[in-house]
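For this view, one protein chain was removed and the others were kept in their places.
We call the chains A, B and C, going by the order they appear; numbering starts again at 1 in every chain.
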Amino acid sequence: MPSSLPLCGVVPPVCTPLDAAGEVDTASLARLVDHLVDGGVHGLFALGSSSEVAFLTDRQRAVALEAVVEAARGRVPVLAGAIDMTTPRVVEHARAARAMGADALVATAPFYARTHPVEIARHFRTVRERVDLPLFAYDLPVSVHSKLSTGLVRDLAEDGTLAGLKDSSGDEGSLRRLIVELGGRHGRAEGPAPAFSILTGSELTVDAALLAGADGVVPGLGNVDPAGYVRLYDAVRGGDLDTAVKEQERLVELFALVDAGPQDTMGRNSSAIGAFKHALRLLGVFAHGTTAAPQVQLGDDAIALVRERLRAAGMLTVR
Amino acid sequence: MPSSLPLCGVVPPVCTPLDAAGEVDTASLARLVDHLVDGGVHGLFALGSSSEVAFLTDRQRAVALEAVVEAARGRVPVLAGAIDMTTPRVVEHARAARAMGADALVATAPFYARTHPVEIARHFRTVRERVDLPLFAYDLPVSVHSKLSTGLVRDLAEDGTLAGLKDSSGDEGSLRRLIVELGGRHGRAEGPAPAFSILTGSELTVDAALLAGADGVVPGLGNVDPAGYVRLYDAVRGGDLDTAVKEQERLVELFALVDAGPQDTMGRNSSAIGAFKHALRLLGVFAHGTTAAPQVQLGDDAIALVRERLRAAGMLTVR
Amino acid sequence: MPSSLPLCGVVPPVCTPLDAAGEVDTASLARLVDHLVDGGVHGLFALGSSSEVAFLTDRQRAVALEAVVEAARGRVPVLAGAIDMTTPRVVEHARAARAMGADALVATAPFYARTHPVEIARHFRTVRERVDLPLFAYDLPVSVHSKLSTGLVRDLAEDGTLAGLKDSSGDEGSLRRLIVELGGRHGRAEGPAPAFSILTGSELTVDAALLAGADGVVPGLGNVDPAGYVRLYDAVRGGDLDTAVKEQERLVELFALVDAGPQDTMGRNSSAIGAFKHALRLLGVFAHGTTAAPQVQLGDDAIALVRERLRAAGMLTVR
Partner (left out) sequence: MPSSLPLCGVVPPVCTPLDAAGEVDTASLARLVDHLVDGGVHGLFALGSSSEVAFLTDRQRAVALEAVVEAARGRVPVLAGAIDMTTPRVVEHARAARAMGADALVATAPFYARTHPVEIARHFRTVRERVDLPLFAYDLPVSVHSKLSTGLVRDLAEDGTLAGLKDSSGDEGSLRRLIVELGGRHGRAEGPAPAFSILTGSELTVDAALLAGADGVVPGLGNVDPAGYVRLYDAVRGGDLDTAVKEQERLVELFALVDAGPQDTMGRNSSAIGAFKHALRLLGVFAHGTTAAPQVQLGDDAIALVRERLRAAGMLTVR
């Protein structure tokens, strides 16, 4: 990835297709990688939350990552999540990902075990020291239950521990403070942490994040409509914010497919991932819409809602 | 306010100056209103969180609101917070505010008592029925510990219960979904809830919120630098987003004054409100920087940091 | 209350009966006080959470407290909640309660406004200084969203700010640490904070709390079955723990009435308070089962469940 740092653009978290037995469907995964690269994305994030990394065994993680790296064929860089509870376990995943050809690593703060900010900083420094790949911090309080503070990220950016941040905290105010502390939208190249990539996971406000100075976006919905996010990115980069807002609004409407599953009988995460997967199935990319255990599967009514959203967004022609 | 609905622009939550005895300093408050109106703001929000409404007795709330209404002299509309735990108590405050000349009301969901979304909807409907003034919902999970869902706000917008939303949830993704559901940035005028004002309380991402279709902003920092927020607002409205981002970044830097107070001996809220008040004192608007009991007061070191931030933002000339 | 300090025994939080118009039904309230005192309780806690204090206007609070004090006729001490957001507002309620004849005050940490532990200590000290009545701290994180630490309560006990603690935190481990720090179950009389009352609000584990050294209990369910809680208290005091456990288990079964209301259409608080009130109506104590706005009222099915629980507990004879 040296040639492409700081990473910018659209970097979807690659969904992991599963067959009926719950095993990784590598043929569908290869089709998804082509769907994304053909859509114009600038990178791929394998083994992230939208990849159901929390549900994949170590063996399945390896199968999925190898399939993504192979299918990418070097056309775009591949970031790999090294997602586990604490430093020693994250280091193991990170080493495996490096061996399989990942271009960069993505790790969260420790979870399950409760840690102090001082320990969170040690965590990232230790991972970086032990595995020689660019490291992105993944700020995901909804899963990890702690928020990376602006000060902590800035310190780790300035001392070179972190090559970037994937901010899925939803805290746009703190992200803005970080951008300003690093030099502001225009001044970041000359700021204290050059070559530091800021990628937002807030897929509904990408126009705003890019306007504010973020370098790119990691949109779960980008699995379904990579070209839409690329158009949005290009519009902001080209200074055409009216087009960007319009494209973003279209994607916000499409995003409503994540609520397809009924609230009283399944989780919101299961509904969202199931909806992405069934959308990809309806688009001919995936063979199945299966999600991993113990998630409840989308039923016919929910799948009909997904189809409707795709049609409304102009992504399915009426048959 | 009929002539000015939907309300838009910069509507600062008016700080409440206190004298050394903790009573409302109406002379300072009148100066603040002039400072704000002269700065070009489009409305005033009295008795909000930044007004320390939670700390003011009913008598003090009346003194403060009357002073704001009087000093405003009809130049801009005055919104009044009716902040209390549940419907019957909110209705009492709302009636008092109406009697004192408020142009619109602002109320949160119930707090302290835990309520169901069905009950939160009843709450807003009951307040609206019992007091004949435009009603804004104040979404403030950090104080109220529940989030107003997009669906609930949309329903209350469409049936005319709410004239607007003051969104201080920090959840920009949900706000975007709401805007799109109401017709999108350009389509809202023809959407299902015309004349519905969306004001963001996220003072660090105002450029982004306005770009997305928000109508205005309620910035606590606008007490200190109303003209800055007006410039920011005007720049977005005029399509000059580069200027808007630059102004927003300057305000983000100035905002750092909220952290002036030491973290280990005082609350973050006390630090922020104390910093706004001492900034206003340093600018010659307030006579004192006192905050209400039981808040810890800013010390000399903290005040020096506030002064430094004002200078860095070009708001204090070196003496 | 001088003669009865430290307060111990069963001190129910007195429900506030409302008529169909939502006004305080003082006749029912007088009957409830007799029901409780005849049941053998050792004190009354008016204007607490179970009294719907959050829903009562200041006028209604006064009507309710006066009715309780009058009906109690000095037979047992009356504690009054001074429940509001911050110090200045709490002081106002505390003064009113003192003027109406309350024997002691109960106050929470500040809420809505976020405060630092240093400020929470100032809050209790200021309330105690300004109003000359014994003061109980009310630890209620579910409403107030902060927990009183063991160290803070111990400090305020030792310096005489607090006459006691009403612990509704549900954190029995921290309560145990507090008891041990104050001298332990047997040593508290000689400990650093003599005459400090520890009352638990954990109505399902009263036997355990009394065994551990708590002085008494503030059970919402005690409105319905005061005699049951008095039997439980007497059994522990008399060393008959088998009887105590048996009585506690009966009360746990009765407690299930709080879940009478359907979860998808009303809040858990509304269900619980509504169930207490309808139980009192079925027992002939209250004229109505009405709860305050904006709470949803219990329907016929829910009321049938309440009736069934009363019967199962031997409190209603089949008619």
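One rule holds in what follows: a contact is a pair of C-beta atoms (placed from the backbone, for glycine too) under 8 Å apart; a residue touches a chain by one contact, two chains touch by 3 or more.
Please read these numbers as outputs of a predicted model, since none were measured by experiment.
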Specify the shown partners of the omitted chain in the complete complex. A, C
Of A:His116, A:His186 or A:Arg237, which sits in contact with the chain we cannot see? A:His116
Consider the whole complex, including the chain that is not shown, and state which of C:Glu129, C:Asp159 or C:Glu253 touches that chain. C:Glu253
Per the definition of touch given earlier, which of C:Arg89, C:Arg154, C:Arg176 or C:Arg309 contacts the omitted chain? C:Arg176
Considering the complete complex, of A:Glu92, A:Asp155, A:Asp234 or A:Glu308, the missing chain is touched by A:Glu92
Since one chain isn't shown, list which residues of chain A touch it in the complete complex. 22, 49, 52, 54-58, 60, 83, 85-89, 92, 110-116, 118-120, 122-123, 126, 142-145, 265-270, 292-296
Footprint of the hidden chain on chain C, which residues? 170-173, 176-177, 180, 184-185, 202-205, 207-209, 211-213, 241, 245, 248-249, 252-253, 255-256
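Everything that follows uses one rule, which is that only the chains that are shown with their structure count from here on.
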Between the chains shown, work out who touches whom and classify the graph as line, ring, star, complete or other. line
Taking all residue numbers used at the chain B/chain C interface, answer same if over half belong to both copies and different if under half do. same
Between chain C and chain A, distance of the C-alpha-averaged centres to the nearest whole Å: 49
Tell me, which residues of chain A touch at least two other chains? none
